[in-house]
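The structure under discussion appears below in the form of structure tokens.
Complex shown without one protein chain; remaining protein chains in place.
Chain IDs A and B follow the sequence of writing; residue 1 opens each chain.
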Amino acid sequence: MSERGFLPGVFKGLGITMKTMARPAVTHEYPDARPDLPPRSRGVIALVEENCTSCMLCARECPDWCIYIEGHKETIPATTPGGRERQRNVLDRFAIDYALCMYCGICVEVCPFDALYWSPQFEYAEFDIQDLLHEKERLGQWVQTVPVPPALDERAPDAAEVVSANKPPRVPRPAAAAGDATGAVSAAGEAPVRRERPAGGDRPARAERPAPEAAAGAPTDATTDAATPATRDAEPAAPPEPPEPAVPAEPPVAPEEETS
Amino acid sequence: MTALDVALVGFGLLALAGALLAVTTRHIVHAALWLVVALGSLAGVYLVLGAEIVALVQLLVYVGAIVVLVLFALMVTRSPIGPSRDHATSPAHRGVAAVIAAGLVALLLAVLLPIAGSGAVTRQVTSNRALGADLFGTWAWPFELLSLLLLASLVAALAIARSRAVTGKEDA
Partner (left out) sequence: MGAAMSVWEVVLRSVAVLAAFLVLPLLVGFMEHKVMAHMQARLGPMYAGGFHGWAQLIADAAKFVQKDDLLPTAADKGVFRLAPSLALIPYLVALAVVPLSPSIVGADAPASAVVVLAATAVGVLGGLMAGWASANKYSLLGGLRSAAQLIAYELPMVLAVASVALAAGTLSLTGIATEWRPWWLLWQLPAAFVFLAGGCAEIQRPPFDMPLADSEIVFGPYTEYSGLRFALFLLAEYAGIVLMSLLMSVMFLGAWHGPWSGPLGWLWTILKAVPIAFLFLWFRNSWPRLREDQLQRFAWLVLVPLALVQLLITAVGVVMMR
């Protein structure tokens, strides 16, 4: 600090503290008032047991080795006479030790089957550290607290599930292919394909999206429904879906649009 | 025996005990702390005799400044907790010291006993105003002389400190 800047600095310090004192405090009185957590807070990890295939990816990627998975294989007898028997993984134990977990989120990221979700719920402190080991029943209960995923961007491509559900049935292959081709051609021919989509923004798939959100937004209703938010998203979207040819053609369209 | 007598004798004995312990203890810092007791009791003696301002200045200057300086110096040097034999004096040394101390006591007693009164303690409260008038009137010259002495030692200390600072610049 220069000699000249000393006195003003002294008074500036006093001014800052006085100003802060005049303003209301920022403290959240937590046990009395709920904290206002951001939607992607990492509170606890929820397990959707139905989605888990016991693939062990999460357990192997966990830097703390705090996920414990045990399972066995079951043989499913052939459904058709003379058919092949199938094997299926059955999850016996899935546990996360929150005394070790460092909330890195790697397990949630790597799970290829959307079986793990972040929940902002954080009030699971225990008096005994061993009680921080949550077995799969407890992990499953956290699913109710998982928030609805945020809505997609207005112009984002549809989720993979929606796209696949929207695909026309396979059987009448040639006809569908022709429809596809014409759709693609017409889309490529007119520049505003993209612009067409906001105009047709009330396509059923998009209009449908808020509905499952509302269902999941009230977790108490969803207690019996163990389905993951993602599958919930996809399922109601499927039935009223008319075939929409433009969608599968979308990826090739985008670069063209950029050049024009 | 009045209450004043008792108080005077009590403070006197306390001062004596503190002084004796200060010179005999083997704990260096304890010696400084016993000095506090001795000086404080002396302040008590002044208080009993009615010299309030002298007692307070005794506390302020001797306990508040001199002893603090002594403690400061002791802390800067290595003063161990517990008895230390490093600074023990030889018996001959002690004998000489005792003789000199006894001589001093005898001298003081010889001077002071004849002028001591009947024995009963009387409390003569001197007002601060009178004390000030005396100090800066009657005793102005000794007072100024003392301040000159202090000034001289201050300048000397400064000179020593500065010469050190100049020569010590290279290794600093």
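Quick notes
Note that in this section contacts are C-beta pairs under 8 Å (C-beta built on N, C-alpha and C of every residue); 3 or more make two chains touch, one makes a residue touch a chain.
Bear in mind the structure is a predicted one, so any value in this text is a computation, not a measurement.
Within the entire complex, contacts from the absent chain reach the displayed chains A, B. The set of chain A residues touching the chain not shown comprises 10, 13-14, 16-18, 20-21, 23, 25-27, 29.
Listed here are the chain B residues that touch the chain not shown: 27, 29-30, 33, 36, 52-53, 56-57, 59-60, 63-65, 67-69, 71-72, 74-76, 79, 81-82, 127-128.
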